[in-house]
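Missing here: one protein chain of the complex. Every other protein chain is in place.
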Amino acid sequence: MVALAKKVDINNSIASLKQKVAMPYLLLLPGMLWLIVFFLSPILTLVSTSTKEPGLGFGEFIQTYRWANYTDALVNLQEQFIRSFVYALIATAIALAIAYPLAYAIAFKSGKWKNVLLVLVVAPFFCSFLLRTIAWRQILAQDGIVFKSLVTLHLISPDTRLTSSAFAVITGLAYNFLPFMTLPLYASLERIDPRTLEASGDLYANGIVTFRKVTVPLSMPGVVAGTLLTFIPAAGDFVNAQILGNPSTTMIGNVINAQYLQTANYPLAATLSFLLMLMILALVLVYIRKSGTEELV
Amino acid sequence: MSDASTSAKGDLKLNNISKSYGDFKAVDDLSLIIPEGSFFALLGPSGCGKTTTLRMIAGLEEPTSGSIFVGQTDITEMKPYKRPVNTVFQNYALFPHLTIFENIAFGLRRRGINDVEGAVNKVLDLVELPHLAQRKPTQLSGGQQQRIALARAIVNRPALLLLDEPLGALDLKLRRQMQIELKWIQKEVGLTFVHVTHDQEEAMTMADTIAVMNEGQIEQMGSPADLYDNPKTAFVANFLGQSNLIKGTISGNDGDSHIVDLFGQKISLQKNRSHAVDNSIYAGIRPEKFRISRLGTSTSGNILTGGHIEDVSYIGVSTQYQVEMPWGQELMVFEQNDDGVAPFSKGEEVNISWEPIFTFGLHGDEDANAGSEVNPDEDE
Partner (left out) sequence: MKKALRWISKNLIKIYAFLGFTYLFIPIIYTFVFSFNKYVRSNLVWKSFTLENWKNPCKPIDICSALGNSIKIGLLATAGATLLGTLIAFALARYAFKGRGFVNTLIFLPMATPELVLGASLLTMFLNLGFNPGFWTIVIAHVMFCISFVVVTVKARIASLDPRLEQAAMDLYANEHETFRRVTLPLVAPGIAGGALLAFSLSFDDFIITNFNSGTTMTFPLYVYTHEKGGLPAQANVIGFSMFFLALLIVIAGQIVGRKRKVSA
């Protein structure tokens, strides 16, 4: 009761600071308008394009409300859809495994270097991600150091290929979205009071038990945000598959990109885009519901 | 400037103030006059409405009904920045991005005062921290922050200074020291201080007048001595110090006194110290007013016989006893260790006695435990 009164208390006083009812809408108006015009309405345009059929002339499409476009797309391209989600899932798991200790070390073990290390996590953004992906291809190439030394050590046979493979595409995805995984993880780990970890130790939990029973549950919001921010762009990516993959590692992003910019088959591209968006949204909602982290925005 | 922030002076009057949040009444039809220049304390447990009352005076909260006056000026609906009122916030609320000097100068600059530097330096001298002017708040200790928060408020010479649990975050020793200092500063600057606290000792040390609040209403108002010696309700009796409340009935009169029957034993209670409404009564006695005596020793005043020492705690200046009475109630007795009487030991049969003028009477329908269950250390 008291807690409730206090909460109302604060809200009330904030409301009384600026009583204009119109104020929030004025603040929201420009940004919301921008998102409605340049995000929401394009998505609606996308849906409307997705049910069109080719007309007589080249690049001409007629609205026929052909919803079968969706089933056709699913049947014809299910392999690429499945591959996209599997790759994205594995890449997310790898990124989590790399980023969690990284974020943990920055949050608890870095002392005065904390801010510098955080900057180091974001800085690679500025060296274009395309350049970095190309760099990976060259590093792992047949004539690169990594490949040659692995062959010399007899760890792989000279016939193996590190690039142009599913392995390269997945590690490329994991690499590219690592900062998106690390930052939210760091943010939630940093909020943990180190004393709760000490308390756990005091209550007879060893390091591993403390980590499992205290650290991990308390960092769940960061895990959810980080995995989403990695999985979503990874599932829709086409650059890694294009630079690091081969024809049998084609992801749905490559198909959409090609349908738009090479074949100019806009209805198919739109159908695939919207399907991809729906599938990701459905997965995201189930995931958020399951993990019990509602407050993402 | 023509607003009330400088012109209004005089007593603070709250007329039938209420504040509701949905169904919950935080403050319920409260009326109060705080005389100009006094040190006034609003005392009560968490959630009793004292902070809400303070925030309404500051203008951070609007009353659901009622009005607030400073002298002849109605400030009920005035914006906080137009009121002749300044607040020392709980946890101080010093601006972290400004230096100590700029924190104190904040109010002066907003009002367009000319000699900002002179005024700030003067108040820094008053709180004895002139060397900290260029520091940032995070570089100060708790006690220093507390003084700066006080300086930031009093530099504006408000008609009214509000203190919201100002010492709550300090450790015990520092709190004692600041209590004395606050009292001294209040005398020095001559402003009206309204002090909200849940700490009864703090309120008693500093305030001229205390209003004890409970469930949105004032239970009793008066000087610290009045409240302690002659509480009107069980809540006040228990919240301010400890009390023994013994159930009884008024069985007769003897001049200016009632004769009260406590489980068959008769005691005397001055009529003007009784707040009972009918014959049903609680007789109240503070634990340090009791005297314990061995059977067969002569005693005077009110006497209760048949006691049995249940527990003894020696705490230096005094010894605390739990004495079980024939009707099963345990009474608390504090004995000073200064009368040469050998301490009593557990299991001894004793009588207890006290001067009749120390007895107070409470309405017999009250909850005898009211005010004793609340946790005074819990923050509101």
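Each chain gets a letter, A and B, in the order it is written, and its residues are counted from 1.
The rule we apply is simple: a residue touches a chain if its C-beta (ideal position, glycine included) is under 8 Å from a C-beta of that chain, and two chains touch if they have at least 3 such contacts.
All values reported here derive from a predicted model rather than from experimental measurement.
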{"item": "In the full complex, displayed partners of the excluded chain", "value": "A, B"}
{"item": "Listed residues A:N115, A:T160 or A:S248, member touching the removed chain", "value": "A:N115"}
{"item": "Options A:A73, A:I90, A:L162 or A:L178, residue touching the unrepresented chain", "value": "A:L178"}
{"item": "Residue among A:L56, A:V75, A:L131 or A:L153 that touches the chain left out of view", "value": "A:L131"}
{"item": "Chain A, residues in touch with the chain not shown (by the definition above)", "value": "10-11, 13-15, 17-18, 21, 23-25, 27-28, 30-32, 34-36, 38-43, 45-46, 49, 98-99, 101-102, 104-106, 109, 115-117, 119-136, 138-139, 143, 175, 178, 228-229, 232-233, 235-239, 243, 253, 256-257, 260-261, 266, 269-270, 273-274, 276-277, 280-281, 284, 296-297"}
{"item": "Touch list for chain B against the chain that is not drawn", "value": "5, 58-60, 79-81, 85-87, 89-91, 93-97, 99, 106-107, 110-111, 134-136, 152-153, 156"}
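Keep this in mind: only the chains that are shown with their structure count from here on.
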{"item": "Cα-centroid distance, chain A relative to chain B, in whole angstrom", "value": "57"}
